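The other protein chains are all here in position, but one chain of the complex has been omitted.
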Amino acid sequence: MEKIRKYFTFFKITFINDLAYVSNYIGQFFTFALFMFVYSFVWRAIYSGKTVIEGYSFEMVMWYFMFTETVMMSKYPFYSDMAEEIKSGDIAYSLNKPYSYILFNFSKYISTSVIRMFLNTVFGSFIILIITGSFPVKLSGFLFGFISSFFGLVLNFFFFFLLGLTAFWFEDNSSFAFIYGKFLFTVGGLFMPVEFFPAFVRNITDYMPFKYIIYVPARSYIEGFGTFIGFFPVQLLNILIYGILVYILYSFAVKRLNVNGG
Amino acid sequence: MEKILKVEELRKTFRTKTKEPGFRGSMKSLFNPVYKETEAVSGISFEVSEGEMIAFIGPNGAGKSTTIKMITGILYPTSGNVSVMGMTPWTDRKKLSYKIGSVFGQKSQMWFHLPPEDTFELMGDIYEIDRSEYRKRLSELVKKFQLEELMNTPVRKLSLGQRIRCEIAVSLIHKPKVLLLDEPTIGLDVVVKNQIRELIKDINKKEGLTVFLTSHDVGDIEKLCKRVLVIDHGKLIMENDVPGLKYKYLSKKIVSFKLDEAYVPDIEGVKIIKQNGTGLKAEIDTKVSSVQKLMENIMKNTSIVDMNISETPMEEIIENIYTGGGDYGKD
Partner (left out) sequence: MKNLKLLMRYFKFNISAQMEYRVNFFIQIFGMIINNFFLLFFWWVIFSKVGKFGGYGMEDIYLIYSVVTVSFGISMTFFGNQTRISRIIYTGELDSYIMLPRPYLFHILVSRISLSALGDVIFGIIVFFMSGYAGFLNFIVLIIVCTMGAVIFAAFNSVLQSLTFYFGDSTAFSRVFPEAVLSFSMYPETVFNGIIKIVLFTVVPAGYFSFLPVRIIKDFNLYQLSEMFFFTVGFSVFAFLFFKHGLKKYESGNLIIKRL
């Protein structure tokens, strides 16, 4: 228990730290509202003369988009701090403390992300209710969507950690971060549900981890328990695979640091 | 006394990529890198006793931080041995970290937007300190470092001196045996500097804490440490106790006189720096001559109204060691 308590304290302290700066989220809310507003115009134009595309009505697509955008904007991008730490050599100070560097980053990341998730969901639902004037979402979906998003955030953590690790080998990792983001935008299902994709693209997405970060949580929000539990085993499998992969790469990088000082 | 730290023939060689100029060179180094070996630390040996305060100094890039990284177990040495409290740092790094505290003057470990109390609590948990023991230790440190009024103010609103006091206190929360201090007084004014030094001295005395200090501030070294290690180009170029250092390398003394009537002495080992009426300023090389000889010579001719002897300041000694000026070799 003593060994685990420190990570809860990280979580707690990051939480308090963020709460003191809720006003920082105002800018983010503006952007969030703006995206939804622009999107409502675009989708209205696309839906002109149609009521349902692939089982989604205009209202459902808008709610879907709100939820994907919520997940997207909640992920706390700690990889840039991490890359900075690696490049400056400050990572040595962290490695020298009796905690796991991965878990330390995870506690901080998940704490901030969960707060953002909560605030974004409340704010986003409010805005989208105004824009569409309809509520095609199951209430229990808010619970299971949140749980599914949590596991999506865990999976995403490993990719962010990987982005941070690239600083050991590359001077600048912003283009990798951009490209990762675009994978989420497209095959992750941020722009539209994967049902919209042509069949062969949809098949590919099944074998990629990205839709378990964006698409699956968003659909769980709308449809609730059934959807959540249907995807959950594969979501968990992805977490396992990428978790192990990242752990191996991390051990490799630390060994290199120990031998060559980074 | 018990040796808390033993360093034997410690050596560290880094492999660095060499890059040929131009785009082709860049691509080549990306796919077929050529390495060059550079020696950062080349065979250092020393020992530190328990409860000792020792200064570890050297110019930038001398190999100081590489050595410290090896002592704390972050870097593996190429060869040689380190033993800290009987442990080998790079195999027992986690275990060792419970026994070591560190303060880096340039890098804060406090949470900037939160009151210090939160960082204390976090550190307490990181070092897995039992709750009741934590509270006892906290009140002890708060009292000693006079933090009562600071504990609930966000760190960003503290002055630098207040913050450094918190940094040191927080680094002691787990009762470490060894404290690493890296530039602890950087950027502070004289009064606060002395206050911090007194606190460190006090903790060292009361808790038997071993202090390993790196600093560019000669005052820190002079006021805190009895012994100093000087490192340059990866080698230990000098190891001496601080008073001895001054004694040994202070072969020159500056003496100013106010005389009854004008007189210019002429003896071997005495150089006249300035002579202005009855005022006289001379530099004595104590290896050749002495203050006494000079005074005797003067008093044969006239009498002394007033005199003042000054030593070469520590800064100059250190500067001399770094630049290799004088005959300051390793003894």
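Residue numbering begins at 1 within each chain, and the chains themselves are lettered A and B in the order written.
The rule is short, and it goes like this: contacts are C-beta pairs under 8 Å (C-beta built on N, C-alpha and C of every residue); 3 or more make two chains touch, one makes a residue touch a chain.
The structure presented is a predicted model; accordingly, all values stated were derived computationally and were not measured.
Asks: Give the residue, chosen from A:V137, A:M192, A:I222 or A:V246, that touches the chain omitted from the document.
Replies: Looking across A:V137, A:M192, A:I222 or A:V246, the contact with the absent chain belongs to A:M192.
Asks: Considering the whole complex rather than only what is displayed, give the residues of subunit A touching the chain that is not shown.
Replies: Counting over the whole complex, subunit A touches the hidden chain at residues 26-27, 30-31, 34-35, 38, 41-42, 44-46, 48, 50, 53-54, 170-172, 174-176, 178-179, 182-183, 185-186, 191-192, 196-198, 201.
The rule is simple: only the chains that are shown with their structure count from here on.
Asks: Return the distance between the CA-based centres of subunit A and subunit B, expressed in whole Å.
Replies: 46
Asks: Please output the residues of subunit A touching subunit B within their complex, sorted ascending.
Replies: Answer in residue numbers: 2-3, 5-6, 8-10, 13, 16-17, 20-21, 90, 92-93, 95-99, 257-261.
Asks: Hey, which residues of subunit B end up touching subunit A in the complex?
Replies: For this pair, the touching residues of subunit B are 14-15, 66, 69, 72-76, 90, 93-94, 97-98, 100, 102, 104, 107, 109, 111, 113-114, 118, 121-122, 125-128, 130.
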